[in-house]
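First the structure, then my questions, so here it is.
Omission of a single protein chain aside, the complex is shown with its protein chains in their original locations.
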Amino acid sequence: MNYEVVIGLEVHLHLKTRTKAFCGCSTEFGKEPNSQVCPVCLGFPGSLPVFNRVALDYAIKVALALNCKVQEYTKFDRKNYFYPDLPKDYQISQFDLPLSRDGFLEINQQGEIKRIGIIRVHIEEDAGKLIHRDEVSLVDFNRAGIPLLEIVSEPELNSAQEAHEYLVTLKSVIEYLDVSDCDMEKGSLRCDANISLRKKGDKLGTKIELKNMNSFKAVKDALDFEIERQAELLDEGKNIIQETRLWDARELKTMPMRTKEEAQDYRYFPEPDLPPFIIERNKIEEIKKGIPELPREKILRFMKDYGLSEYDAKILVFSQRNADYAEKCFKAYSKPDKKPIVNWLVGPALAATSQSRPEISDLNIPPENLVELISFVEKAEISNLSAKLVFTEMIKTGKPAATIISEKNLSQISDSGALNEIIELVIKENPRSASDYKAGKASALMFLVGQAMKKSQGKANPKVVQDILKRRLNDA
Amino acid sequence: MAITKETVEYVTHLARIELEPKELEKLSRQLQGIVEFIDKLSGLNIKDVLPMSHALPINNVLRDDFPRESLPVQKALLNAPAKEGSFFVVPKIIE
Partner (left out) sequence: MELNTLTAHELIDLLKTKEVTCDRIAASLETRIKGIDSKVKAYVRLDKQKEFKNSGAPKPGSSSLEGIPVSIKDNICTEGYNTECCSNILTGFKPPYDATVIRKLKDAGASILESKTNMDEFAFGSSTENSYFGPTHNPWNLDCVPGGSSGGSAAAVAADEAILALGSDTGGSIRQPASFCSVVGLKPTYGRVSRYGLIAFASSLDQIGPITKDVTDSALLMNVISGYDPFDSTSINVSVPNYRLSLGQDIKGIKIGIPREYFIEGLDREVKIILEEAIRELKNQGVHSQEVSLPHTEYAVPVYYIIATAEASSNLARFDGVQYGFRANEPTRANLIEMYKKTREEGFGEEAKRRIILGTFALSHGYYDAYYLRALKVRTLIKEDFDKVFKDFDCIITPTSPTPAFKIGERMEDPLKMYLSDIYTISSNLAGIPAISVPCGFTKAGLPVGLQILAKPFNEEILFKVAHAYEQRTAWHKMKPKI
């Protein structure tokens, strides 16, 4: 049977402030356990929190970029529960007056724009890290107190693919804002999902919470698995039990959480150690000014101003630095049709990026130099084949195209005088093909052109070679 | 409002405090008395009164994002009832 899938995502995001949310400890990743802690983030008796100004600014920035209404009055609350990774056995979080509410994120689904509601964006502190052994657990509090944003979507995603697209789009927006590393491996971006199935028109089905997904792909896989599992149960007329399930990335399946969950009673109450915040209109305006053009608008503008297809625009805009690079190229290139530039960017340029040089701009080629290279090809000064060689050399040496062309002697030979010699040689060496062509076999000509190109080490201008060959064989 | 033994059991579990049955009973009785006393508040008209979570009306207290020195690991772990290397140690987690 066909079911409607209803998915909501809860994303937790580390803000990349230099220090933790409520103390001056560094947020640097990967240090010796419990070396980035102090009385405050260890929850030592008597210590008190003081909130990080930059964390607030970053949080407002994200809220605005997600089209949320930033609340005029906001405050912290304590969320009380016992867990050994929680130093105070309560988490400083936000409950009834979160920083912001009622936003949306637009995602692209098969060429259609779909608007996914954002219920709220609020600030909280991260917990420490537990390492489980057979008989005991080890606790490292370096991560405890790092500022965290919780971004809760409406349950408006209708497939695993949509959920994936939401995450990719969200990550791209956050990266444009430059407020988080968004690195799931390091835990600076985490995602939980809730999912239910229902027959079209029915009321919402039983919700399953999914946790322990460590990549966007894992989120998608876990949701796909869950959709299938629930659909089978429903087909058999069975009930779905409300529970939390964990994704097992090795077994590729979800499993009910081993620990039994009790009804949560977090006893939220206003954090008495932190006075509330009144967020002034002009503060919001100031932060708004610092928000760059976001991916969605940039894609539309690239399509409109530079004539890009949506496909190409999306590829280039995905990363802000690529987009900036592309735009500089477009501006340096005087012709109105930017297609040759786009082809180079989404082709050889992106292909040359790697883990160590993840963005086009990391290739160390100034945009003007790339444009110059392309114009050499257009002016037939070098062949396409040579151009790729030159490009590789440019990445390696950082030299401009012109230098490399002359150093490597890669200029295309279009001078008929120089080419005549080669062509005479080719005809002499391949009399059979020459006569085939004369007898009306057109394909023989291409073979001869190829031979000439080979002899010239790729430097011959194939069009000129062809012209000369035709003239020479037709005359004879 | 009546405080049942179940309520007290539920609350002691939330607060992670074990109580002997005798203690639990005594505490239930005392809590009943205290709750009856604090129920005094239910007679007041508090419509339109704003709650007061802080003694004084201040707001927007913020700190600059400048790093400060953390504790040396040894000092952080000095008071730990159980430790291993640079870690705090807790018993196995089964809920």
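The chains carry the letters A and B, assigned in the order they are written, with residues numbered from 1 in each.
By our rule, a contact is a pair of C-beta atoms (placed from the backbone, for glycine too) under 8 Å apart; a residue touches a chain by one contact, two chains touch by 3 or more.
This is a predicted model, so every value here is computed, not measured.
Asker: From the listed residues A:Y58, A:Y90, A:W247 or A:F330, report the one that touches the chain absent from this view.
Answerer: Counting the whole complex, the residue in contact with the absent chain is A:Y90.
Asker: Even though one chain is hidden, which residues of chain A still touch it in the full complex?
Answerer: Missing-chain contacts on chain A: residues 39, 42-51, 78, 80, 82, 84, 87-90, 135, 137, 139, 265, 267-269, 272-275.
Asker: By the contact criterion defined above, which parts of chain B meet the unshown chain? Give residue numbers in ascending order.
Answerer: On the chain B side, contact with the omitted chain comes from 1, 3, 7-8, 10-12, 14-19, 27, 30-31, 33-35, 37-42, 44, 46, 49-56, 58, 61, 63, 71, 75-76, 78-82, 88, 90-95.
Note that in this section only the chains that are shown with their structure count from here on.
Asker: I'd like to verify one number: the distance from the centre of chain A to the centre of chain B, where each centre is the average of its C-alpha atoms, in whole angstrom.
Answerer: So the centroids are 42 Å from each other.
Asker: Can you list the chain B residues touching chain A in their complex?
Answerer: Interface residues on the chain B side: 14, 16, 53-54, 58-73, 76-77, 82, 84-95.
Asker: In their complex, what parts of chain A are in touch with chain B?
Answerer: Spelled out, the residues of chain A in touch with chain B are 17-19, 23-26, 32-39, 42, 50-56, 75, 82, 84, 130-132, 134-141, 259-262, 265, 267, 269-270, 272, 274-278.
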